[in-house]
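Encoded as structure tokens, here's the structure I'll be asking about.
The complex is shown incomplete by one protein chain, all other protein chains being positioned as in the whole.
Chain IDs A and B follow the sequence of writing; residue 1 opens each chain.
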Amino acid sequence: MDYTIILQAGIASGTVLLFATIGELFAERSGVLNLGVEGMMLIGAMSAFSTTIATGNPWLGVLVAMIFAGLISQIHAFIVITLQADQVVSGLALTFLGAGISLVLGEGLSKAGTVSLLPNFSIPLLTLIPIIGKIFFTNQSVLVYVGYLLVPLSWYYINRTRPGLHLRAVGEYPSAADALGINVFRMRYFYVFVGGMMAGLAGATISLAVSPGWFSELTTGGQGWIAIGLVIFAQWDPFRAAIGAYAFGALRRLILDIQGPLVLFGFANPFYYNPYLGFFLQMLPYLFTVVVLVIGSREALRKRIGAPAALGNPYVRGERGL
Amino acid sequence: MINQTSSMPSSPPQAPLVVEMRGIVKRFPGVLANDHVDFELLHGEIHGLLGENGAGKSTLMNVLAGLYRQEAGTILVKGEPKAFSSPRDAIKAGIGMVHQHFMLVPSQTVTENILLGLDDPRFIMRLPDYNTKIAELGERFGLKVDPRAKIWQLSVGEQQRVEILKMLYRGVDVLIMDEPTAVLAPQEIEGLFVTLRAMIAQGKSVIFISHKLQEVSVIADRVSVLRRGIATASGVPSKGVSRQELARLMVGRDVIFALDKKPGRPQDVVLEVTDVHAESDKGLPALRGISLNVRAGEIVGVAGVAGNGQSELSQVISGMRRCAQGQVLLNGDKISNRNTLFGIQHGMAYVPEDRTHVGSAPNLSVTDNVIMKNFRKPPISKNGLLDMKAATKHANELKLAYDIIVPTVSTPVRLLSGGNLQRVILAREISGLPAFMVAVQPTRGLDVGAIEGVHRLLLAQREAGAAVLLVSEELEELLSLCDRVYVIYEGKIMGEVMIGDDEPDEGAALSLSKGLVDTIGQMMTGTPLDQIQKEGVAAHD
Partner (left out) sequence: MTEPTTLNKRRAPFRFRIEPRLSEPPAWYPAAVSFGAIIVALILGGVLISFAGGDPIRSYLHIAKASFGDIGVLSDTIVKATPIILAALACSVAFRMKLWNIGAEGQFIMGAFGASAIVLAPVLPAETSRWIFIPVMMIAGMAAGAIWGFIPGYLKAKFNVNEIISTLMLNYVAVAWVNFWIFGVWTEGGFQMSPKFPDGAWLPRLSDYAKAFPIFRGLTTHLGLVIGIVAAIILWFIIFRSRWGYEIRLIGDNPNAAQYAGINITRNTIWVMMLSGALAGLGGMSEVGGVVHRLQTAPVAAGYGFTGIIVAWLAKLNPLAIIFVSILFGALILAGREIQPSGVPKMIQGIILVCLIASDFLLRYRVVIERVEE
């Protein structure tokens, strides 16, 4: 087994989680919890794949996926921002809705065959770096490189720019932001839309790059939920989100690849000789998410850092203060 | 009437009008908060806006600050009609408001908070440049605060300075201060007044909202009074009107300050707090060695500026917060660092600071709310089941006995007014016949009638021989109800003062309480009692 190849593929599959996690991170930073990531990712995967089949242009597929998922997210935005409903239940509803719509519109897509995918390429000089060059910069999808840029840019945007300052204020203390003329409602709609687009991009990354095709609900296989868990682990910080996402991506690849070789660490590979043990391997990402949550939550308790203070609360303006 | 004299052009205003509000109407569901209110602000004046809690002062100013939109009426700023759809519009027109609850993002720095919502910087923030700018501005108005500090690290007084700086940075000409002294110690209030006068000297105008008569007559040039949404006086020079008259305009009848307080008969110590240390939610030390005691049949007050550990103290006593050191004894039983249930079962009642988030369950019925403490015992509960008939009967009895105004006891309590909700909570706590009761800010946000009711209930507890610990930020309330008062500052007890309970003639009482207020005020800003006494002796020598 060549571990660099597993890690290389792991980075690609982690990019899916990275997009979804960063998108959710933006929505949560503005104070809106959107549990509908899984549904939006399905919408994205389905629409990217179906657009690419219809037009032959994967870039158009990515664009349609982001817009469609972004629009779907606005249902959640309307319900929780304007109608002030419970964010948990509305997010669940969005998951159902996204899954349902993508199943209906994706009917027959799974037999549609292969499509032209997004290009893979290597970064000339960086590939020469030992190990790292191979893992990160050799023959990766263009979206993987987009992911590399996204992480520092997101951090910089949140912590060092004026819109980022406003984003943090809206998620921490919306009435303070409102009193200074920041439009809390518009900001929240916008960042929920950003979250939706990123989830759509994550879906498109699956169906056009990482594991091409449309396999109904199995396409995402709960990665949207893992992303939400990763936001908690990441403590709303893009760099920590990246660590979590790539680690999970690597884990997913490892599980697929570990069943192949006859010999593992010099022993007979139990997963090869008893394929049923593979079901336990399948559990790992999900169990690992729970473990990561325990770590993240304990750390948050200890350091007394938490979610954005207004996360989950509707902002009501003009209500009497006391 | 004062109303007419002020609107008659008998004495032409020397300074030009900055703000003119005409016939402002603002409704909230179920309340008419402003009923055709007129208001005028002159250039370079400090204008006091007086009124009781709920009279509509803050509402009127929130309309002026662009936070609310009036249903009828016009606003003119320097003669031009304005329609504000947001606070941003108001700030653009030169009007800024410092709210009673500070609008500051705790996790951000002073500079970040001040820059919030501005167009400059456009995109990328270079904070060091702005830090210097803000430090300079603070210098100019005597508002000292570190621009790089995070808000949560600042004291309440410093946070208020940030709020004022925020408005000055935006170049406002009119500053509205909503109850600015409520969170300050007497000495800090002096500092605020100095700043306000400095602002006037530099050509700004100030609207000073308060329900405290005495303050307004000290700081304000002119006064307007609101009562139940109606202006009962507008723009009266504060020199030309007596406090008595202002009080009548505020309340609508002569105010009776005296309460029927019988001489105290304190007995055994019920609550004994010894050397308690505890942390705040943020993990900072909030209590640093608090010791106090409360005896049966007396009301003991805890005075202090908000945020000096009062909340944490009441939580440690009630069992809702752990203490790191020290202990709390209730009739000899250790109750600290046990659960709340232990205290409840040993006769403790607790009227929490936060009526809606701690003291009640908003979506549950009045019945469900009044059985919160006794649902474990018969007749409400038998063999693990609830007897809803008995519970409803209990609720109806309390409704009658405590004047809870509600159609039926199955109404959810979120529909109750603040005063009614407080009666539900007090009814529940008192009906358990407690041996000891902690009441934290029991009258905050209530109107005068409701406050009187609460005071009477607390005194009745004292008569009945219960020990009562009353935590309040209203000095007047403490002086009129308590037998003794502890003063708390930064988690330490600065000293203990006795309040005489025999009734001397009015003048003596006044001078007595004047001296007391000064002493308590000094303690509230961190001077221990023994030091004050020493200095007092030294001054005599």
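Points worth noting:
One rule holds in what follows: contacts are C-beta pairs under 8 Å (C-beta built on N, C-alpha and C of every residue); 3 or more make two chains touch, one makes a residue touch a chain.
Keep in mind it's a predicted model, so treat the numbers as computed, not measured.
Every visible chain touched by the undisplayed chain in the complete complex is listed here: A, B.
The residue touching the chain not shown here, chosen from A:Ala27, A:Leu143 or A:Ile228, is A:Ile228. Within the set A:Leu149, A:Ala268 or A:Val316, the residue that contacts the chain not displayed is A:Val316. Although one chain is not drawn, the whole complex shows that of A:Leu103, A:Leu117, A:Val142 or A:Ala309 it is A:Leu103 that touches it.
Think of the hidden chain as still there; on chain A it touches residues 35, 39, 75, 78-79, 81-86, 88-90, 92-107, 183, 185-186, 221-222, 225-226, 228-229, 232, 274, 276-277, 279-280, 282-283, 286-287, 289-290, 293-294, 297-298, 300-301, 316-319.
On the side of chain B, the interface with the absent chain consists of residues 29-30, 69, 71-72, 318, 320, 339-345, 350, 352, 354, 357-364, 368, 371-373, 375-376, 381, 384-386, 388, 407, 411-412, 415, using the contact rule stated above.
We take it that only the chains that are shown with their structure count from here on.
Chain centres here are Cα averages; for chain A and chain B they lie 46 Å apart. Taken in their complex, chain A has these residues touching chain B: 160-163, 165-166, 168-169, 172-173, 175-183, 304, 309, 318, 320-322. Across the interface of their complex, chain A is touched by residues 28, 58, 67-69, 86-89, 91, 97, 99-101, 103-108, 112-113, 115-118, 121-125, 166, 281-283, 418, 445 of chain B.
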